[in-house]
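The complex appears here minus one protein chain, its other protein chains still in place.
== chain A ==
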Amino acid sequence: MAKFGVVVFPGSNGDQDLLLAIQDVIGEEAEYVSHRATDLSEYDVILLPGGFSYGDYLRCGAIAKSSPVMEAVKQFASEGKLVFGTCNGFQILTETGLLPGVLLNNTSLKFICAMQPLKVKNNQTMFTNEYEQDEIITLPIAHGEGNYYCDNATLKELKENNQIIFTYEKTNPNGSAEDIAGITNKEGNIIGLMPHPERAMEDLLGSSDGKKLFQSIVNHLRKVTA
């Protein structure tokens, strides 16, 4: 059985959604991890939730960078273990330098909360192996600073290494470069995305397309431990 750790920062508000998505829908073990934790060795996957860590003071994700747990997350990731960040979790991953680029204000300057169609641009990853290549899925978004930006050299690298995993389909809600909604690091064991797969786990919620992302993680872990 895979063990998921959900990091709780002061200001996290998507932590419970993640915990219940794993426990109730995916049926794997999950527990909360304090932002003060320094040892993550008992976990197979670390999840960084959405919300407003440290009130988004200074810049979104900037203060979380200096939480003790982020040193442990860096260590965890350097061992090739899986790290997933959604929304504020994505912002924290870029601020920490675990993912390239940065999330700017939405070009509209509005906070957007909507169901958003996405395209699966790369289904050959630890996080997307359950999806079809180029599959169009629907996940909810809820963010004010989701406009992914990086310099041209980084963008070129992201494309060359197939690190762009999800793109916005039909409309780009926040002005992100190349319609980017989610990327991985070069090694492919860290993913950050603005949409919330953990809030699309059952048809009752308007979409169950998020389920395949967590199921992909479980598939991957089964494969490597088999």
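Note that a residue touches a chain if its C-beta (ideal position, glycine included) is under 8 Å from a C-beta of that chain, and two chains touch if they have at least 3 such contacts; residues count from 1.
Just so we're on the same page, contacts and distances are computed from a predicted model.
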Name per UniProt, for the chain absent here [options: "Serine kinase", "Pyruvate dehydrogenase E1 component beta subunit", "Phosphoribosylformylglycinamidine synthase subunit PurS" or "TonB-dependent receptor"]: "Phosphoribosylformylglycinamidine synthase subunit PurS"
Chain not shown: contacting residue from A:13, A:75 or A:105: A:105
Option from A:3, A:35 or A:59 whose C-beta touches the chain left out: A:59
Absent chain, residues of chain A that touch it: 58-59, 62, 65-66, 94-95, 101-102, 104-109, 149-151, 175
